[in-house]
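Apart from one protein chain that is not included, each protein chain of the complex appears where it belongs.
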Amino acid sequence: MTQGLEGVTTAILGLAMDAASLRQQAIAANIANANTAGYVPQGVSFEAQLEDARRGLRTQGKIDPFAIAGVKLQMQAMQSVSGQMNPIQLDTEVAALSQNTMQYQVLAKGLNKHFAILESAFSDGKR
Amino acid sequence: MSIDSIASIANVSMMDPALGPAAAAQQGGFSQMVAKGLDEVNQKLLSTQTDLQKLAVGDVQNLHQVMINLEEARMSFQLLMQVRNRVLEAYQDVMKMSV
Partner (left out) sequence: MDYTHTFAISAAGMSVERARVDVAALNLANAQTVQSTDGKNFQPLQVIARSADQGSFNQLISQGMQGASEFTRDLPVASVEVSGASPRQVYEPGHPFANAQGFVSYPGVDPAREMVSLMTAMRSYEANVAAMNAARTMALKALDIGG
């Protein structure tokens, strides 16, 4: 029953948290296999698929639900712009891990506050 | 965010603390004041939704500004709720009075 109440925000935040946890697994795999020969670095391309949503946000101030319907979350091989596989640099991976953790916490906190506002509406402002 | 139902109390006089001195001067603008207050809170809440969506999509400009706006929106919404509660209490007090 609560899907109608700002369902887009909840959906996109949930999707972003899914992407962040999948990315965490990819980075952990990269770090564990830093010295393995022939290992292909993995990544998750989430923000790149959301170009439509970002454009909608800039122009209209909200996301069209269809823009996020087609987002697929999967681990892919990371390639540089020239199509080659970059070797794994350990400090870059650890920095990415740190940033991903922060992103997850930011999303969790944002979702928390979002639900807190809705909840204060339901409970009439009483505890 | 459906807060249109609160607009039904527009004809009850309301003490909005931010507009108190100005409102006391003129007697006829209370419904406009209420509507304006509602609109402002609504705009704040809508802008926090946009900010949260930007966070999720990866368009982060200013994290602390987003958090400050979220907290401001939440506080103004809670203030609105409390004001509504007080006004309802006052209305019920008035209705309880035997003619």
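As written, the chains take the letters A and B, and residue 1 is the first residue of each chain.
Note that a contact is a pair of C-beta atoms (placed from the backbone, for glycine too) under 8 Å apart; a residue touches a chain by one contact, two chains touch by 3 or more.
What you are looking at is a predicted structure, and each value in this text was computed from that prediction instead of being measured.
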Contact set of the excluded chain (shown chains only): A, B
Touching residue (missing chain; options B:L46, B:M67 or B:L88): B:M67
Contact with the hidden chain (one of A:S21, A:T92 or A:S123): A:T92
Residue ranges of chain B at the interface with the undisplayed chain: 58-64, 67-68, 70-71, 74
Residues from chain A at the interface with the omitted partner, ascending: 81, 89, 91-92, 95-96, 98-99, 102, 105-106, 109, 113
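Basically, only the chains that are shown with their structure count from here on.
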Residue ranges of chain B in contact with chain A within the complex: 1-3, 45-46, 48-50, 52-60, 63, 66-67, 70-71, 73-74, 77-78, 81-82, 84-85
Residues of chain A that touch chain B when the two form their complex: 5-6, 8-9, 12-13, 15-16, 46-47, 50, 53-54, 57, 61-63, 106-107, 109-111, 113-114, 116-117, 120-121, 124-125
